[in-house]
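Supplied in structure tokens, the structure appears directly below.
Omission of a single protein chain aside, the complex is shown with its protein chains in their original locations.
Letters A and B mark the chains in the order given here, with residues in each chain numbered from 1 onward.
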Amino acid sequence: MKKRHEQKLILLSIGLMVAFSIPVSLLFNSEQEVLGYPMLLVYFFAVWMVSIITAFVIVKKYE
Amino acid sequence: MSSFALFSVVLVYLALLFLVAYLAEKKKSKLWINNPYIYALSLAVYCTAWTYYGSIGVAATSGLSYLTIYIGPVIVIPAWIYINTRIVRISRINKISSLADFISLRYGNSRSLSAIITMVCLFAIIPYIGLQIKAISETFHLVTETPVSKNILTDSATFVVVLIAVFSSYYGTRYVDASEKRLGIISAIALESFLKLFFIIILGLFVIYFVFDGFSDIYEKASRFSDFKAKNTLNGVEGALNWMVLCMISGTAICILPRQFHTAIIENRQEKHIKTALWFFPLYLLVFTLFIFPIAWGGRLIFNGQNVNPEFYSILIPQYFNNTVVTVLVFLGGLSSSISMIIISSITLSIMLSNNMIIPYGLLGKFKAENEANNTRIITRIRKFSIFGLVIMAFAFYKYFILKTSLDSVGLISFVIIAQLAPGYFGAIFWRRGSYRGVLTGLVAGLVICYFGLIIPQYYFSYNQEFKGVLRSMYDAFSFFDIPYLGRIPEVFFWSLLLNAGLFAMISVSMKGNYRERNFAELYVDIDQYIQNHENAFIWRGTAYVSDIRNILVRFLGQKKTEQAMRIFNLKYNIDSEAETADSRFIKFSENLLAGRIGTASAKILIEGVTKEDKISLKEVLNILEESKENIILNKKLTEQSQELKKLSDDLQNANENLIVKDRQKDDFLDSVAHELRTPITAIRSAGEILADDDDIPPDIKKEFLNNIITESDRLNEIINDILYLDKLEHGEIALNVRKNNILETYKKALNPLLHLIQQKNIHISEVNLLNHFIFEYDEARLIQLFQNILGNALKFTGEQGTIQTKFFIREQELMITVFNTGKHIPEEDLELIFDKFYQSKNQNILKQAGSGLGLAICRKIIQNHGGTIRAENSGLGVTFIIHLPHRHKNMKLNDKKAL
Partner (left out) sequence: MKKIIIADDEHKILMSLEYSFKKNGYDVYIARDGTEVLDFLKTMVPDVILLDIMMPNLDGYSTLEMIRHDERLKDTNVIFLSAKNNPKDIEKGLEMGADAYVTKPYSIKRLMQRIEEMNNR
């Protein structure tokens, strides 16, 4: 895999770090509910799922 | 369920694992070895009983923090594409067999460092193994509904533990060369990862759909708990901070835990498997955690008010509903998680123990004296006993220390302790200056903080004792560093790592390492450069004899393997096999070979024992490294240049061959031109000869002959003109005058001169116009020529009273013109060849044209210059020529002189 595609994945890691870190995670830290579930939970799982899909796409595309 | 029954279930399960491992070893089929999913699944050994049971406990009592154990890895794993790929390469080249090897080799291959790291791992992991045993024991008792016996020997769970210890020690030592992959065990681990996920899904579905009426039902009921909201949100900045730090802890752990290092790095077969793991492993974790929430809150709902340990909700819930099958399945899932952890951890700990503590500190002398078979046996035996001993030690630890502690806190403490290796670990591959002293100092400092911050309090707290005396005053002194908004464990993590990394950095920067460290630093950080010939990168000077070293090698590898390895080495570096002295490359090579058996530290000691190394200064080493780096760059440049040269020479050769071909083509062409010209000349000459010699030639015949002369002269002229014209077209000397023109009008202009001939032959000519616009861009004069040639051709080959039909239409937005004439078909093999110059078919069923023989070639050239195509097709009662004229195109040869 070329270097720049590797860097995309590193960027994904960094993005995840930011997404789960203080300022950002607190944004979603409310008692509101989204789709009937706690917003924070939904946020966490959504980010998680998106990261899996992103990693999958990057790996498959530049195989 | 009776103890005996459950025990039998466990036996059957272990037998299954054994069978899988055995089959995988035996078959070693390509499918299995190269399967990236086996690798990815084996990484899930991360999910132990802590995940299986402990997470549910945390989810039920403290809410979201259970997620931190998984989120940490999810954050770090994408970066593995960079980090782990390099670590795999370094480990493969240096025959690294354990985490301790990896780190200590980097910092100078020091025996003491590797021993210390081994001890850290032991301190961190033995309690962790104890945790698994605790889980197995307690769930065993839960399922069989028996109390834990005070007497160990009569406790049924004890037998399970002993069984596992024996199984692990037997199966973990099948190979002495620790660098060899253990396909069997990894396959069994992968199976276990699958099973534990599968069983927790079954439990999840059971709770969601059987006990309750769906996910929303659980949610709705659970939300009535007073603490529900609190548990599902972060507790302000403080909560979020703790959350973050916990994620960092687990993110570090996923990289450094010995069992993770083992499955991710040492058992890695192909670098590209890492790519699959990148997305597969987080996906696995996602599915796993999806069910923790409903199970945890379902448990709270069911056992509301009762004093039940939430960690074991997963067993208790199905048991509450008297569903033995699900209960046993859950138990098996927990068993899977525990056993896989125990096996891998004990294997890797035993490797570390034997390679870094037992052998180098006691047995090297013995090994030097024995032969290979004995040495192998000894090493295997040491490892076997280590594994067994470790499991039993963990068992004891569980019984005496963590009986009353939660799974969660033991696990986290383990993580924090193992995290002390992080600065050295990551520094090894990223920082050239990282030195041995720095690592050691930082490590020790971090451990001290862990000891006082975590272990002592834990010990006291589990026994509800108070600190007394000295310990009390020390504890109070440290309270200065208390961070109020961090929990105890995150706080200790923070301080210990801060001090650890800080000391590591400061000392590495202020004190220079020795040259050996620096050498390995280069090898590690620049692994990509040295990957091909790492032996060359090893700097060593002194006296060494091949025979001495070979003796040592033979003692561990045996005669045959040693000979083989040496042969390959000599071949690689083009060394005479009779050479007596050994150079640095051979030293590295031998150390590598031995490291596979006894670890890098012991290997170095053994080799050191038979060689005499000269002191080299660090400065010298740095110079050599600089030089070799420059050499590598130079080499690269040279290789690139030579490749360029080769390419150039290939190009030159091609061009030359082209020229030769073109030359021959030119000769052939001249031949055929001469041939073509001679035919009309013959007719003219013959007619002229007759007219000159024969006086009484009948007037009508005379007239005919005279006409012949004229027409053949014209023909000659036509041929000559066409030849020159075609030549100009081919050499791009005729610039296309591309303008917007009306295609139908152009066609009419071309057709006009031919009309009377058409009438003469009684040919019926028609046009079909399917265009909705008529303006296209082309060179009108050329197209007129093209039409005239095609029409002329059609004329010649259409019999009397035949038909010529021209069609104009658009296909795929481009102009198509077809000209159809009735008449004989063209033979299949000639359909393309008729466009060649002067082409005469062998099986000509068409009469030879009276024209120049170049008409179609000219057509093709004209249309090619427009970037289009022309071809012929047999259709129905005649032949169709199909012309394709594209839009104004970059392929249009507007005005270029093409070289020959």
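We adopt the following convention: a residue touches a chain if its C-beta (ideal position, glycine included) is under 8 Å from a C-beta of that chain, and two chains touch if they have at least 3 such contacts.
Values in this document were obtained by computation on a predicted structure and should not be read as measured data.
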item	value
Displayed chains contacting the withheld chain	B
Residue touching the undisplayed chain, where the options are B:227, B:694, B:745 or B:832	B:694
Given B:560, B:675 or B:731, the one touching the chain that is not displayed	B:675
Residue of B:686, B:742 or B:818 in touch with the missing chain, whole complex considered	B:686
Residue numbers in chain B that touch the chain omitted from display	671, 674-676, 678-679, 681-687, 689-690, 693-694, 697, 701, 704-705, 708, 711-712, 840-848
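In this section, only the chains that are shown with their structure count from here on.
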item	value
Distance from chain B to chain A - Cα centre to Cα centre, in angstrom	22
In the complex, chain B residues that touch chain A	64, 67, 71, 74-79, 81-82, 216, 219, 229, 232-234, 236-237, 240-241, 243-244, 247, 275-276, 278-279, 282-283, 286, 290, 293
Chain A to chain B touching residues, read off their complex	1, 6, 9-10, 12-13, 16-17, 20-22, 25-26, 29-31, 36-38, 40-41, 44-45, 48-49, 51-53, 55-56, 59, 63
